[in-house]
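Before we start, here is the structure in question, set down as structure tokens.
The complex appears here without one of its protein chains, the remainder shown in place.
Chain lettering (A, B and C) follows the sequence in which the chains are written, and residue indices restart at 1 in each chain.
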Amino acid sequence: MTLRYLTAGESHGPALVGILDGLPAGVPTDLDGIRHELARRRLGYGRSPRMNFELDRIEILGGVRHGLTLGSPVALVIHNTEWEKWTEAMGIEAPEDPDALQATGRGAALTRPRPGHADLVGMQKYDFDDARNVLERASARETATRVGLGWFAKRLLRHVGVEVLSHVTRIAEVAVGEEHPLPGPNDLDRIDEDPMRCLDPDVSQSMQDRVDRAKSERDTLGGVVEVVVHGLPPGLGSHVHWDRKLDTRLAAALMSIQAFKGVGVGDGFGSAAVPGSVAHDEILPGEDGRFVRKTHRAGGLEGGMTTGEVLRVTAAMKPLSSLMRPLSTVDTATRGPAEAITQRSDVCAVPRAGVVAEAVVAMELASALLEKTGGDSLGEVTRNLQGYLAGVDRP
Amino acid sequence: MTLRYLTAGESHGPALVGILDGLPAGVPTDLDGIRHELARRRLGYGRSPRMNFELDRIEILGGVRHGLTLGSPVALVIHNTEWEKWTEAMGIEAPEDPDALQATGRGAALTRPRPGHADLVGMQKYDFDDARNVLERASARETATRVGLGWFAKRLLRHVGVEVLSHVTRIAEVAVGEEHPLPGPNDLDRIDEDPMRCLDPDVSQSMQDRVDRAKSERDTLGGVVEVVVHGLPPGLGSHVHWDRKLDTRLAAALMSIQAFKGVGVGDGFGSAAVPGSVAHDEILPGEDGRFVRKTHRAGGLEGGMTTGEVLRVTAAMKPLSSLMRPLSTVDTATRGPAEAITQRSDVCAVPRAGVVAEAVVAMELASALLEKTGGDSLGEVTRNLQGYLAGVDRP
Amino acid sequence: MTLRYLTAGESHGPALVGILDGLPAGVPTDLDGIRHELARRRLGYGRSPRMNFELDRIEILGGVRHGLTLGSPVALVIHNTEWEKWTEAMGIEAPEDPDALQATGRGAALTRPRPGHADLVGMQKYDFDDARNVLERASARETATRVGLGWFAKRLLRHVGVEVLSHVTRIAEVAVGEEHPLPGPNDLDRIDEDPMRCLDPDVSQSMQDRVDRAKSERDTLGGVVEVVVHGLPPGLGSHVHWDRKLDTRLAAALMSIQAFKGVGVGDGFGSAAVPGSVAHDEILPGEDGRFVRKTHRAGGLEGGMTTGEVLRVTAAMKPLSSLMRPLSTVDTATRGPAEAITQRSDVCAVPRAGVVAEAVVAMELASALLEKTGGDSLGEVTRNLQGYLAGVDRP
Partner (left out) sequence: MTLRYLTAGESHGPALVGILDGLPAGVPTDLDGIRHELARRRLGYGRSPRMNFELDRIEILGGVRHGLTLGSPVALVIHNTEWEKWTEAMGIEAPEDPDALQATGRGAALTRPRPGHADLVGMQKYDFDDARNVLERASARETATRVGLGWFAKRLLRHVGVEVLSHVTRIAEVAVGEEHPLPGPNDLDRIDEDPMRCLDPDVSQSMQDRVDRAKSERDTLGGVVEVVVHGLPPGLGSHVHWDRKLDTRLAAALMSIQAFKGVGVGDGFGSAAVPGSVAHDEILPGEDGRFVRKTHRAGGLEGGMTTGEVLRVTAAMKPLSSLMRPLSTVDTATRGPAEAITQRSDVCAVPRAGVVAEAVVAMELASALLEKTGGDSLGEVTRNLQGYLAGVDRP
């Protein structure tokens, strides 16, 4: 049984919670490392000022002892530092005076569902009169849990030499070129220091200008991130069944991120536009008996399996749905026309969405690694992987 | 427990087999319907002549009685009509004389893995000396099983008024416009009659010309298909957990198809290139008290759930990896350089890949429908759905 | 997707945590109800004094708002009220001075694995030098989480008229008769008030005497509990696949409880000892057109499905493995012989194990109910169930 996890928690509820089962024992764990990863999720140019206050207070409640995982499920809690403002509006227990609650700002039922959000259909599906019952869970704040749990997957991967990173390749119509250089395993700090998390400083400046313009137009922007993984062994995933292909699982993981609308492996949609003679990665004998590739078009995946080359996947994020200028909607209480609530909002969340994308990719890769190696302790995982690689390289 | 299925069988083995569990009782079933669907998977311009001989001999071995599903798992077998040519090369039992087998054309070990296929990494992962042990299963022939099983999902969906269809929107650099009209529920026959399964006859002609050119250049072509679904109720899928979002599951299903490298929901990657003010579907009060949308940019999905609008997903297929002109590779027996085998190949498989895409989309939608409605008979599914829709429309 | 849950937390760690996904919206939730259920898990004669101090401080961190479930995953935290004593021995972060920690009572490595526990094999599997890394998670304290989450399942079942209860039928060689009366839906309070949770006061007294004797002998006792469920509709579970049979799932759930070694459905092992002519429940036309049964030997399950009769399952618990008199073991540090640690221990945990058994049975039944009915709100679940039952009763 490989990695599986559940997350819980509403955006303004007391906390976000995640449980991750399936890690081997012995993965080095430190809270500062997780905090740092969560802070990376707040990176980016054009963030709303309120984001600065979203400091994360975290606890690990299970699965770790003395800085090492125990093999038992890991429980991570990310407390809501503004919970005291929300104890009534988001209270667990039934309010003593529901009418009084409705009269408060935060407690009033939300009946004007925002286009582009889960609000309307969530109300229909779950038979709610108040969109807050939907949007609190649908919020992208949930991804903090995945970033926190994904840190463990990254830490496991790092132990066997695998590094997962991301960068931004497009903001609206501003994009790096098709043949942009790939970030190397040591480029992450440099990327994180750029306000757009873009590898190319010139393109980054254009992206920032574009964000400034959108801000002045009270608009929002989407974009594209690329996740790049170095150091993978060949043979993670499998061609034998559709749901065991790594492509399948990576596409699921990436598309599950809030506001993501597209996923590509390697050249992705671009590979549909070129002929076969220039679409594949020819194989050559390399030094020391290994096989190497001329190109990296396939993104490090063939037949649903890692090839051992650099893995590369892209994902498209739509512009944020909460605009500073109102979109048309309905009032579900009156069933008449209305304007969707406008609220202070970020202009562009793409830079930090890349950090979420790293997390979910790391989770799928760590899971596929453990399926390949088995093993219940870090030493066993490593020994089994080395035994396999010895056979691949010196058959 | 909702729909789950396993498929088995190698491309030149005795048969392909699929088992589908979770269908309610009472789904009308006829073998001719399945045969017709499988024949649709052979559609398309520029098919290799051998495809004409690939007639499907099918059997249902369980789960159906007297033209209706029984609620028990459905077993479908698609026999290999050329099995008699392969009984030695693909024999189940150990050959009496392995050396003699190696001396035959079909039985000789394949040691020159083809770039773009599972061949090389499959050999490494499973410790094989013969790429045939990999490619027989990795072959896209497996999708026939999914089309056959997907027919049951479509049949169930049709019973509640849902129609799944697909069309081709791009072949290499030839594409329909961004604002192309969507095919309606009755357009499928017209699409199937077009050699490219393209809705626009002029674009289709350009696509055919492009295929002709590729053929003369001994090259192959990829493209993009769009799956369009009419008649869905709102609220299939859920926003509450990442793996219950319908986007997640559709992305997984589509990316799992052989040679697929990209997936988009609604405007997909295009939605990353426009500002938020024109990226969402505003909500309006419609006639008879229902809510309607001004636009269809989101592809009929918000917050991981169907909105009740037309569902629209796109998927990108890379060019076929088996070319008529050789790609560079290695010989795994000698570890030196080699040329990949060239073989008679189709130029372009995109038109029929759309039929596969329909099947896997239908499977996920039927599964999500059954999660919403529960029910063990077709009558119970329908009654539960109608009860839900009555509440949505007249709250 | 039906009910699924993960639990985390070590016995002396900061807290136990559980996440339950799949509940419909609208299940009435109150913390006092959960606290009461957790208190029931501390019932029983012959409890160790330390149990009295094990008061539960609980929090719900997600999935509930204003006293109703939201359809999103429910997160429950049960804090360890003695955590301050264990912050060093069970600290999450690496200790500053590991040697000093070893010198403390709680922090010293445990190297004498206790027979009957996970200690030894857990150390081998996970490559640990300290049995505490195993026993903290293997402890039956984990069942508190399951009782807490199971409360939600019970609450859902109650809404549709289903009541789950348990009683003790055997302690060591003291047992109620084979033909004992079954507790009715209103007998739970009376059972809980009995020190042994036994329905028959005379047998309860004998059980208490037996516990007293065991205590004087520094020994421990096991026993048998029976879970009885009233009000179930027919047709939960399914005969069509082995893992969809309700018997399968109930057996798994019950056997998963710490120290449980046997499970029976209906007459269980007793049904193996009688001929077929007296082993089955004949069917009769009842009043108002329903069908009724002469007997209840099958335990309310036929073909892996509820029959609509009273459901009845039994489970056997072995005596507690932590005795006040030492068992022989080894010291894993020296690999020589040793005595297992003796510790203050309960004599008999069977009465409260029945409460855990109720919880896991309720979880499987609620899951099977939701598979039958579908539905995302309590109203939808109920409407769908009623529609089904109308057809069963008046076909």
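Note that a contact is a pair of C-beta atoms (placed from the backbone, for glycine too) under 8 Å apart; a residue touches a chain by one contact, two chains touch by 3 or more.
Every value quoted in this text rests on a predicted model; they were computed, and no experiment measured them.
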*Considering the entire complex, write down the shown chains that touch the omitted one.*
A, B, C
*Based on the whole complex, identify which of C:Gly26, C:Gly63, C:Gly91 or C:Gly264 touches the chain you can't see.*
C:Gly264
*Looking beyond the chains shown, say which of C:Glu59, C:Asp130, C:Glu226 or C:Asp281 touches the absent one.*
C:Asp281
*Thinking of the whole complex, not just what is shown, which of C:His12, C:His117, C:Arg197 or C:Arg352 touches the missing chain?*
C:His117
_Which candidate, C:Pro95, C:Gly235 or C:Gly379, sits in contact with the chain we can't see?_
C:Gly235
*asked:* Of the residues B:Pro73, B:Gly148 or B:Pro319, I need the one that contacts the missing chain.
replied: B:Pro73
*Mind listing the subunit A residues that contact the chain we can't see here?*
1-2, 21, 70-73, 235, 238, 240-241, 244, 370-376, 380, 383-384, 387-388, 391
*Residues of subunit B in contact with the chain that isn't shown?*
4-10, 13-19, 21, 24-26, 29-31, 59-68, 70-75, 77, 90-95, 98, 101, 125-128, 132-133, 136-137, 376-377, 379-380
*asked:* Residue by residue, what part of subunit C touches the chain that was omitted?
replied: 6-7, 113, 115-122, 124-125, 127, 134, 137-138, 142, 146, 170, 172-173, 214, 217, 219-224, 234-235, 238-243, 245, 247-257, 260-269, 271-277, 279-285, 289, 291, 293-294, 298-299, 302-308, 316-321, 323, 325, 327-330, 332, 335-337, 360, 372, 391-392, 395
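Rule of thumb we're sticking to: only the chains that are shown with their structure count from here on.
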_Of all other chains, the one whose Cα centre sits farthest from subunit B_ = C
_Roughly how far is subunit B from subunit C, centre to centre by C-alpha average, rounded to an integer in Å?_
44
_Euclidean distance of C-alpha centroids - subunit A vs subunit C, Å_ = 36
*asked:* Could you pull out the residues of subunit C that touch at least 2 other chains?
replied: 21, 70-73, 376, 380
